[in-house]
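Not every chain is included here, but those present sit where they belong.
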Amino acid sequence: MKVIIDLCVVPMGVGVSVGKYVAECQKVLQDAGLEYQVHAYGTNIEGDWDEVFAAVKRCHERVHAMGAPRITTSIKVGTRTDREQSMQDKIDSVTETLA
Amino acid sequence: MKVIIDLCVVPMGVGVSVGKYVAECQKVLQDAGLEYQVHAYGTNIEGDWDEVFAAVKRCHERVHAMGAPRITTSIKVGTRTDREQSMQDKIDSVTETLA
């Protein structure tokens, strides 16, 4: 099953600056060979369900290993059976309607 | 890794009444033997990371099989390494502070 998710990992108990933890999660996604796109409040990721969620789990493991005692993460998860749709398709669908 | 999640599955393309799809997800959680608590805008689930996310995947599969062509799901995911904490502990922590 193909999935598009939006991932926002929030480490707690490590102060207000969490950029290095988010950067580590980018490395996890790169190592996993997943397609992803960073935005100001999370990261869009596209791929096979199992591979995507394995990467999400690894993000939690890695961020804990870096010293964060607590993590709260928000995920939006989209699947569809009617047709294939990529992250870019979703953006194009809105842009074309506006044009 | 132990996890507490909050799950909200939204089937699209099946009209406004989605109670039967949400009910089907409850059955998935029951069959998985997971501890869970329904609220007005989602379901709290507690358990081992892999078992919990296997159940989330099965919810998507089941809701698609029931006829929903598209699903958008919101998940909050909490893990911590500093101490054990159950769903009830989290509620108690707030209640005791208020008392």
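We call the chains A and B, going by the order they appear; numbering starts again at 1 in every chain.
The rule is short, and it goes like this: contacts are C-beta pairs under 8 Å (C-beta built on N, C-alpha and C of every residue); 3 or more make two chains touch, one makes a residue touch a chain.
No experiment lies behind these values; they were computed from the predicted model shown.
> Assuming the 2 chains shown are copies of one sequence, what number of copies does the full assembly in this structure comprise?
Here the complete homo-oligomer in the file comprises 4 chains.
We take it that only the chains that are shown with their structure count from here on.
> Averaging over Cα atoms per chain, report the distance between subunit A and subunit B in Å.
Once rounded, the distance between the two centres reads 19 Å.
> Which residues of subunit B touch subunit A once you look at their complex with the stated criterion?
1, 13, 49-50, 53, 56-57, 60-61, 64, 69-82
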